[in-house]
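Notes for the one structure printed next.
In this view, the complex is presented without one of its protein chains, the others remaining in place.
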Amino acid sequence: MCLAMPVRLERWEGPSEAWGRAGSVGVSFRTDLLDDVTVGDRVLVHAGFAIEKLREEDGAEREALWREIHRLGGQGE
Amino acid sequence: MTETLEGRLGELGRVLGRRVTFMEVCGTHTVELFRTGVRSMLPREIRLISGPGCPVCVTDQRDIDAALFLARLPGVIFTTYGDMLRVPGSRGSLGDARGEGADVRVITSAAQALEGARQTPCREVVFCAVGFETTAPATAAVLLEARRQGIKNFSVLSLHKRVPPALELLASAPDLAVDGFLLPGHVGVILGEEPFRFLPEKFGVPCALAGFEAEEMAAGIAELGRQVILRAPAVRSVYPRAVRPEGNPRARSLMEEVFSPARAPWRGLGEMASSGLALREDFSPFDARRRFDLPPFPFVSTPCACGAVLSGRIDPPECPLFGTSCTPVSPVGPCMVSGEGSCAAHHRFGRGWAE
Partner (left out) sequence: MSLLTLGHGSGGRLSGDLARRIACAFAPEGPPQEMEDCALLPEGWGVTLDGFTVTPRTFPGGNLGKLAVCGAVNDLAVRGVRPRYLCLGVIAEEGFPEDELMEHMASAAEVCAELHLRLVAGDTKVVPRGTADGLFLTTCAWGTPQRPDALGMTRLRPGDVLLLTGAPGRHGATIAAARYGLDAPGLESDCAPLGALLEPLYDLPGLRCMRDCTRGGVGTALGEWAEGGGVGLEIREVDLPRSPEVEDVAQLLGLDPLYLACEGTAVVAVAPEDAPEALARLRRSLRGGASAPIGVVTDRHPRWVGLRTRAGGTRVVDLPVGELLPRIC
């Protein structure tokens, strides 16, 4: 139930209105739901509102999970 | 160790060594699992059933009738997310009402509805607020703004619902054998992990909060598998870039300021206490139900088996209407109408070949 897109905040347009880019597309969105967000932050935008600040992720946790599955298999389950 | 997603999922199946059934709760997961092809790569040990996480699908026919009543009032501008346009009430949908001349407008943000009210002060603007906890905070923010600015011609028909009560209903059903819940990552962004903890703690069911890309959903399935293998049910997020364990407290506080949990009907599941979000007394001028004095709407039963589908008891193809009298062209129930309805997803992606 949640289509949401990562958007990089590029400028402010009001106290809780911002404009940013999702890929190449510019989009306006509201920031009422976030306390501490600044220009340059990447936020997750759902239905016109930023719902969270995104953190960088390198996939290491996912890789660790798959390695653990593999390891569990080796223990003769 | 294999690198391909298909290989890894296959290995997961072998390590599990037995058939498991995971329920993916979220309609967006249902669609994305099909669309990205992850569903087609699942080993035979892992069966996925779809749950009631499509807020459009679980909107009760009587609530659609309420929306239609409002949309058909002379002079009303009825704003809605596009998802709702084709859902049938007892007599047609919002799209049908638009075709008959009602001023129904598709918007992509609740803020646009309020902006519309500001721009046309002489007309009543009603916003059809659908969605779970991912979407309700936005509605709350808009209502707070409407009150702050003293907007006089704006109201909200709240059809918002809460996910945890539905999960509790499913988890406590004696006939439902679910080995794990794939939880909606974006509801988790708002709620965090805590509201789901009762599932492993009270019911022993593994839970994983997952994102929506192929790799992320597969990781969610892997995490459920891991918990099953280790017999260690928990709520764990595998969506680190978006979900914080504590969720988004500010979004929750806005939601709590504007809404209170209320008894609500879910299509196919019946009424559940505290499962809907109703506007608090302070906001009653903005509550469309009270502002327009809605009459009661009678329940109309249909042969639709959406209830059984939404609670994971049957797969869409097992419904006798599926693909015959109920198709995307002529849908009987909301699961076929909604873009992320389980029946629509199965019909769109799953027939003919891929399964």
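Annotations
We just call them A and B in the order they show up, numbering each chain from 1.
In this section, a residue touches a chain if its C-beta (ideal position, glycine included) is under 8 Å from a C-beta of that chain, and two chains touch if they have at least 3 such contacts.
Model, not experiment: these values are computed from the prediction.
Within the set B:144, B:169 or B:214, the residue that contacts the chain not displayed is B:214.
Residues of chain A that touch the chain left out of view are 1-3, 5, 22-28, 46-47. In the full complex, chain B contacts the hidden chain through residues 4-6, 27-28, 34-41, 54-56, 81-83, 85-86, 95-96, 99-100, 106, 108, 130-131, 135, 214-215, 328-329, 338-340, 347-354.
Basically, only the chains that are shown with their structure count from here on.
Centre-to-centre separation of chain A and chain B, using mean CA positions: 20 Å. Those residues of chain B whose C-beta lies close enough to touch chain A in the complex are 1, 8, 11-12, 14-17, 26-28, 53-55, 81, 108-112, 131-132, 134-135, 137-138, 141, 144-145, 184-187, 189-190, 212, 215-216, 219, 222-223, 225-226, 229-230, 238, 240-244, 248, 250-251, 254, 340.
Against chain B, the residues of chain A that register as touching in their complex are 1-4, 16, 29-30, 32-35, 44, 46-49, 51-52, 54-57, 59, 61-62, 65-70, 72-73, 77.
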